[in-house]
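Incomplete set of chains, arranged as in the complex.
Letters A and B mark the chains as written, and numbering starts fresh at 1 in each.
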Amino acid sequence: MKLREIAERLHCHLDGSGDVEIHRVAGIEQAQPGDLTFIANPKYQSQLSTTKASAVIVASSLDVTPSTLPLLRTDQPYLVFAQAVGLFAHAELPAPGIHPSSVVAADARLGADVSIGPLAVIGAGATIGARTIVFPQAVIGPGATIGDDCVLHARVSIRERVRIGHRVVIQDGAVIGSDGFGFVRQSDGSHMKIPQHADVVVEDDVEIGANTTIDRPAVGETRIGRGSKIDNLVQIAHGVRVGERVLFAAQVGVAGSTVVEDEVTLAGQVGVAGHLRLGKGVIATAQTGIPNSVDAGQLISGYPAIPNREWLKSSAVFRNLPALKKQVAELDRRIAALQEMLEPCVKSSDE
Amino acid sequence: MKLREIAERLHCHLDGSGDVEIHRVAGIEQAQPGDLTFIANPKYQSQLSTTKASAVIVASSLDVTPSTLPLLRTDQPYLVFAQAVGLFAHAELPAPGIHPSSVVAADARLGADVSIGPLAVIGAGATIGARTIVFPQAVIGPGATIGDDCVLHARVSIRERVRIGHRVVIQDGAVIGSDGFGFVRQSDGSHMKIPQHADVVVEDDVEIGANTTIDRPAVGETRIGRGSKIDNLVQIAHGVRVGERVLFAAQVGVAGSTVVEDEVTLAGQVGVAGHLRLGKGVIATAQTGIPNSVDAGQLISGYPAIPNREWLKSSAVFRNLPALKKQVAELDRRIAALQEMLEPCVKSSDE
């Protein structure tokens, strides 16, 4: 594709020749001739002079001394990069149709142009929306409902009666609707299982990562709000309610019945205890352990979680704790010495 | 179901009218007319006056001023709640029979009334006990033994020769008997695999969560004791021996050859190093990192783990470390000032 055509399609200002042929989008260090690359962060600007790319997406405001490289200028270089990737990405989506090796219940309802891959299982009374793609060996349980334009990758488990909205993407091996971890300790020390048969709802435009698990509760529901994105190997326990436009990075765990409000971001390996409320827009940095509810808008870190600025300062002192301890011991000695010196002084002043 | 009938079935004292028709069990905040709810923790008692539920399970001892709501009184309200959930839960278990799309080895032994779902694989010489349910796409390896009344959810992997007891429940995608992570570093820096072909035993009444992994060792065995319950995305390494009635919450990891004695509880994301012993009844709070063996009955927290009470106190000080550091610097200044003042004093006392 000519750079000129890319500029038009992505609504960028073309700064230089539009004749160059672009074959791929690439990172600025890996880019080769024929590649389009990008600078979203000005600190990488110095790489403009060394990249082998044939063209670069940059911010409109970036002050570039005249270079031989043609530029695509935009107010949102990272967004345009994402769109450029889309121009060159191979969709490779399977064609509509039902593979004869799949096992589809007689009373399942399949929307128009659905694609059901090899060896998938669609349970009794399940509903699959129009144009939804079910990859090989996905298992859709009895009574589950999947909306339109979803992509269920290979080997997902959508358990019985789970309800999934439109345009939801679920990566390989994810499990939605497994039994919550709910037991009652009995007088003999054994644990009686509380039946976990209530609802799981995944709203529109959610993405769920590979091998992530989302449990169903005994009563009430587990819910993932519209537009939320969940990475790989995340655990969402029974009865958790996740708001809209929430981001959970990989290996996050949220314990039972916790409410996560809109636009919360949890970085990798964050853990959240049960029965809490994380207010709107809370951000927790990686590995934070959250034992208590958090007010809206807080940036938190640490184990247990405290405000990020406090944690950074305390962590800096932590690193020097042995020196601090030594200093305290030294002060102790100096005071003792003063006290000893002072004894005769006191006497002398008494005299 | 009439409340009166529920009271009888669950052996509760009915306090109020038994005529109300109950359709569902629900949490006290979500409950609607027709719902039965519960108060297991007295601190939620105030919600009795606001709930829309039609009846409430409460402790026998709960002092409730006469209310319009009928009550089911019991000494164990949480246990009775769990039983009530069971009264209304839809079992939805598949009927006995072998789905024709499954691949069952000719010499596999299947007990009475077994249910084998679509596209499941039962390996050569495997044994499935009576009334056990194998959901779609579960893979039972050659020579594996599954007891009676088990439920293996979709897409579990039970590897070759794994032995599973009676009434074991395994959620979707769990892997039992994968190769332990055992390598020997060779003189050229490469790692030689130690073959991992020894045994995995899962005793009766165990529950294993979705996408959890339990490895087999090179020698000896990996064992999960009777009645233990393991949540989602848990890692149990080769040669770990887990006792009875143990609880592992989600994303716990236990490294190789560690012994976990009876009634240990590990909260979410706890990590345990290898070759340790956790004594009976040890409890570790969420995200605890355990580098050493722990005596029976300890409640531990922190990274590295220390007694919970110490950790709580130290964490409180941690948060104020910058202030402590400042205070020490201030003391330093004051002592220096004293020393300076004291110099003439010393002289004066010497005179």
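Here is the rule we use: contacts are C-beta pairs under 8 Å (C-beta built on N, C-alpha and C of every residue); 3 or more make two chains touch, one makes a residue touch a chain.
In this text, all values refer to a predicted model and were calculated from it rather than measured experimentally.
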| item | value |
| --- | --- |
| Number of identical chains forming the whole complex, with 2 shown | 3 |
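The working rule: only the chains that are shown with their structure count from here on.
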| item | value |
| --- | --- |
| Magnitude of the superposing rotation for chain A and chain B (Cα, nearest 5°) | 120 |
| Rounded Å distance between chain A and chain B, as computed from the means of their C-alpha atoms | 24 |
| Residue numbers on chain A that touch chain B, as the complex places them | 103, 119, 121, 137, 139, 141-142, 155, 157, 159-160, 173, 175, 178-179, 181-184, 186, 189-195, 197, 211, 213, 215, 218-220, 233, 235, 237, 239, 251, 253, 255, 269, 271, 273, 287, 289, 291, 303-304, 306, 310, 313-314, 317-318, 321, 324, 327-328, 331, 334-335, 338, 341-342, 344-345, 347-349 |
| List of chain B residues in touch with chain A within their complex | 24-27, 30, 78-79, 81-82, 85-86, 89-90, 92, 99, 101, 117-119, 135-137, 153-155, 169, 171-173, 205, 207, 209-211, 227, 229, 231-233, 245, 247, 249-251, 263, 268-269, 286-287, 303, 315, 318-322, 324-325, 328, 331-332, 335, 338-339, 342, 345-346, 348-349 |
